[in-house]
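For this depiction, one protein chain was excluded, whereas all remaining protein chains were kept in their positions.
Showing subunit A:
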Amino acid sequence: MAEVEETFKRIQAHKGVIGVIVVNSEGIPIRSTLDNSTTVQYAGLISQLAAKARSTVRDIDPGNDLTFLRIRSKKHEIMVAPDKEYLLICIQSPHD
């Protein structure tokens, strides 16, 4: 438990990080540093997008798998680290 907390704190301490969310395979947000409504929105949308991305990669080459997904937008970057059961989402705002 303590390691989980530590990991979270470390990630959050980095420059530009706005928020971190952990989502399980059903799309339920387990842990989040943002408010509930935003969390729910991100959880729903991102888990669907990650699933689609993974299926795309595997369709092209069945031996391949999705390791990381980055969505860069005008305002910030959403980074998604997929796992078998969980999804770690981090929102970071750019350099300046």
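As a working rule, a contact is a pair of C-beta atoms (placed from the backbone, for glycine too) under 8 Å apart; a residue touches a chain by one contact, two chains touch by 3 or more; residues count from 1.
Convention: contacts and distances are computed from a predicted model.
The listed choices are "Dynein intermediate chain 3, ciliary", "Mitochondrial inner membrane protease subunit", "Chaperonin" or "Isopropylmalate dehydrogenase-like domain-containing protein"; the UniProt protein name belonging to the chain that is not shown reads "Dynein intermediate chain 3, ciliary".
Seen across the whole complex, the unshown chain contacts subunit A at 1, 3-4, 7-8, 10-11, 14-17, 22, 24, 26-28, 30-31, 40-41, 44, 67-68, 70, 72, 77, 79, 81, 83-86, 88, 90, 92, 94-96.
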